[in-house]
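Of the protein chains in this complex, one is absent; all others appear in place.
Here is chain A:
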Amino acid sequence: MSNSERPSKLFRNLNAKVASIPMVLTALVVFVGGTAWTVLYSFTNSKLLPRLNFVGLDQYHRLWSTSRWLVSIENLLIYGAISLVFSLVIGFLLAALLDQKIRFEDTFRTIFLYPFALSFIVTGLVWQWLLNPDFGVQRVVRDLGWTSFSFDPLYNSSIVIYGISIAALWQGTGLIMCLMLAGLRGIDEDIWKAARVDGIPAWKTYLFIVIPMMRPVFITTLVIIAAGIVKVYDLVVAQTSGGPGIASEVPAKYVYDYMFFAQNLGQGFAASTMMLLSVVIVIVPWAYLEFGGKKRG
C-alpha cells in the first residue's frame, strides 16, 4: 500500500489491493520482518526474554562448539542424503512401473500414496512400534529361528538416524512417485514410439531421453524434498524424542528446545538462522530461475 504517489492509480485497483492486504502483511511482517527479527536477535545474548544486547558472533561460536548441534547437523546430512537419493530412485522406479499401462493402476497408486496422508507423528509412532526390539521386527525374526538376529535401529545410537529415515521414506516416497508419474505422463507418446521404432531398449529410453526431458519435474521435486529435509522435526519427536541420548537430534529440534525449554533464546535464534542459511543457498537461485525469468519471456 505504499505506492501513493498517484492517487488515481491507487484508486483504480483499490479492491484488488484491499484483497491483497493479508498477503502483503504476511509477506512483509511475518516472512521478511519475522526473519529479519530472528537474524538480528541471533547476535544478542537473549536468555529468557529477547533483549537487544549485542554480543557479536558469540552465539554462533557457542553453537558450533556444542556437540548436540554437531550431532544434529551430521544427522541432517545423513538423513538428507538418504531421503534425496532413495526417494528419487524409488519414486521414479515406482512411477515407471505404474506407467506400463498396467491394470489396477489406481489401486497401486492409492496404496503407495496413503502414508503421505498420515502425519509424521502417526508415522513415527507406527515405526517406533514396528522397530521395537522386544516386540517388533527383531523379535519376529528371532522367533523364526535366527536368535542372534539384531535389528534395533531406534535403540542403537550409531544407526538410529537410519531407523528414522526408513519411516520417512515410507511416508514420503508416494508423493515423489506421484510427481514423477505426472512428469512421465507429460512425455509425448510419440517419443516412446519413435524410440521403439529405432529399436532402443526401454531402460535406455528412460535414461537418455525421458529423464533429461523431465528435468523441470526433477528440479521441482528436488526442491520439495530439500525443503522437507531441513524441516524434519515431528518425525524425530515421535519416533525417538532425539534419543538414545542425543543420537537422533536434528537442527529443528535443537531450535525448539533452546527457545522453549532451555530458555536460551539467543542459541535458538542462532541455530534457526543457520537453518535459514542452508535453505537460502538452495532456494534463491531456483526461485530466481522459476519466477524471475518467466515474466520477461
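The rule is short, and it goes like this: a contact is a pair of C-beta atoms (placed from the backbone, for glycine too) under 8 Å apart; a residue touches a chain by one contact, two chains touch by 3 or more; residues count from 1.
Just so we're on the same page, contacts and distances are computed from a predicted model.
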* Structure fact -> UniProt lists the protein of the undisplayed chain, choosing from "Na(+)/H(+) antiporter subunit B MhnB", "L-serine deaminase", "Binding-protein-dependent transport systems inner membrane component" or "Gluconate dehydrogenase", as "Binding-protein-dependent transport systems inner membrane component"
* To do: For the chain that got dropped from the picture, name the residues of chain A it touches.
  => 2-3, 9, 13, 15-17, 19-20, 22-24, 26-35, 37-39, 50, 94, 97-98, 100-102, 106, 108-122, 125-130, 135-137, 139-140, 143, 170, 174-175, 178-179, 182-183, 189-190, 193-194, 196-197, 216-217, 220-221, 223-224, 227, 230-231, 233-234, 237-238, 241, 251-252, 255-256, 259-260, 265, 268-269, 271-273, 275-276, 279, 283-284, 287, 291-292, 295
